[in-house]
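Reading through the structure tokens given below for one structure.
Note that one protein chain of the assembly has been removed; the remaining protein chains are unaltered in position.
Labels run A and B following the written order; every chain starts at residue 1.
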Amino acid sequence: MTRCLFSNKLENCVTLWRSAGYSVIGPVRKDATSSYAAVEHAADFDLGMVLPDRSIKELFFPQTEPMLHYTIKQQAINTEEFTPPAGKRIIFGVRPCDASGLSIDDPLFGWDYKDEYWFQRRNESVIVTIACTKADDFCLCTSLKLAPDSTNGSDILLRPLENNNGWQVEELTERGREAFSAIAELLQEASEPTAPLAVVPEMFNLDTCVAWLQNPENFESKFWKDISMRCIGCGSCTYLCPTCHCFDIQDEGDTYSGIRRKNWDSCSFALFTMHTSGHNPRSTQSARWRQRIMHKFNYFPGKFSVNSCSGCGRCTRQCPVDMGITETLQKISTLHP
Amino acid sequence: MSELFEPKIIAFVCTYCTYAGADLAGTSRLKYAPNVRIIRLPCTGRISPMFILKALQKGADGVLVSGCHPGDCHFTHGNYHARRRWMVFRSLLDFMGIQPERVIFSWISAAEGGKFADLINTVTEDIRKLGPFDQYKELIRETEAPATL
Partner (left out) sequence: MITQEKYRSKAKKLLAEGSVKMVIGYSPGSTPDRRRPVFIRSFDEADQLVLDSNCIANLSGYLVSEGLLSDEKHVAIFLRPDGIRSINILAAESQLNVDQIIIFGFDTNGNEVRALTGEHAGEFSEFIGSIKEHPPEKSRDPLLYQIEQMNPQERFAFWKDEFSRCIKCYACRQACPMCYCRRCIVDSNQPQWINTSSHTLGNFEWNVVRAFHLAGRCVGCGNCDRACPVNIPLRLINSRMAEEVLDSFDHFAGLNPAQEPVLASFKKDDSETFIL
């Protein structure tokens, strides 16, 4: 017997959570695209999709975030800071890859300077993950040593029942327990079997790839030029990636008033590393693609001991020219380290 | 009773014709609505659609673009190029939901001080009737709002 949450109680859960002061967020399909968005009713969730088009990161690290407002009057400069929105929230139906993405970025945002915009949201969010029972051709969590039921970054893990009528509840953290105590009356002890997990074939051997990337001789390899020739330098892979975290601070305004904002930025853009002098250390698209791969599988793990990729596959899924991490690492794994 | 709405209108004009026309309106002591801020440019061919967007971004309720009559361009054909550009830009704005009444185009020569004064009055009244460009101002306000999620 394990504790289960049945689908027909989900609406009551949403109501209870909302009355307990949580805002409820989950996968939603709207206007031909899908994302994690706030809902009022359980019926607004679309729990059938493999994963939303847009990753979970935008709930913690929005595409544009105001930081401070300034006004300049004669000699007086006034600044007023924006604080990240407060309030508890439950993010329901998160995919394990998205949840892992959050835990991957935690050390980055807390390494030297603690990014309050990220951590305030992190501390107030309960991540309720549902293990995957289906995958598509682009999923690659297993290649990253993760799994369709990874618990990284999650507060609760739900395992779908075989009859597709509910989930087994696994409480992982104190925050998760607290959120689920609000709906304790809706949980039932049951001994229904869980549905088989999605089968995600391993597409490459990660260790072989990492060994190749770590060899300094391969930095100038011809491989980078060949693999990235068709890259058009759009930022969609980085913007949809749950772990890509680069941002740019922009002042928007004029001499008298304006707003300082934190905006997403992408290493795919030619402007990303452009110096004021006009010199660009990453002057070609192949250097930019190399940076993305090196950062994810060499530099980031070197600093934080975790790969900066959780295997969601969005980069390949949405790429206009069918590139992505999978193809690159598959090819690297066949090269001699 | 609410106060009478005073629209803010930005006019991009060419220096050789419409600006001279505005000068003539002034020296002739013609009275016209004070709602228009004039920005003088060398030629209508120099008036980029960016200027119009910038005016809206800074909170204008309407934009007027004006220059020499066809055939009178100081640079021989700057206004012909501008005319094509506006034709396309106007239909783009219309398709985006920006009423054509908010972005107005005209030809005013250096001799047409009266036409200038009349046009400013008409345009001001027309835009006053439309009211403030709230939909666009809502976009501007949203840029100043704190994050919600």
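As a convention for this text, contacts are C-beta pairs under 8 Å (C-beta built on N, C-alpha and C of every residue); 3 or more make two chains touch, one makes a residue touch a chain.
None of these values were measured; they are calculated from a predicted model.
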Sole contact to the chain not displayed, among A:D53, A:E170 or A:E192: A:D53
Identified contact with the non-displayed chain, of A:S23, A:S103, A:T129 or A:T326: A:T326
Where the unshown chain meets chain B, residue by residue: 49-50, 53-54, 57, 70-71, 77, 80-81, 83-100, 104-107, 119, 135, 139-140, 142-143
Residues of chain A in contact with the chain not shown: 31-33, 53-54, 63-64, 137-138, 229-230, 232-236, 238-240, 250, 252, 261, 263-264, 266, 269, 271, 316, 318, 320-324, 326-327
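The rule is short, and it goes like this: only the chains that are shown with their structure count from here on.
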Length of the line joining the C-alpha centres of chain A and chain B, rounded to whole Å: 45
Touch list for chain A against partner chain B, complex: 25, 38, 58-59, 62, 65-66, 69, 82-85, 252, 259
Contact set on chain B toward chain A in their complex: 143-149
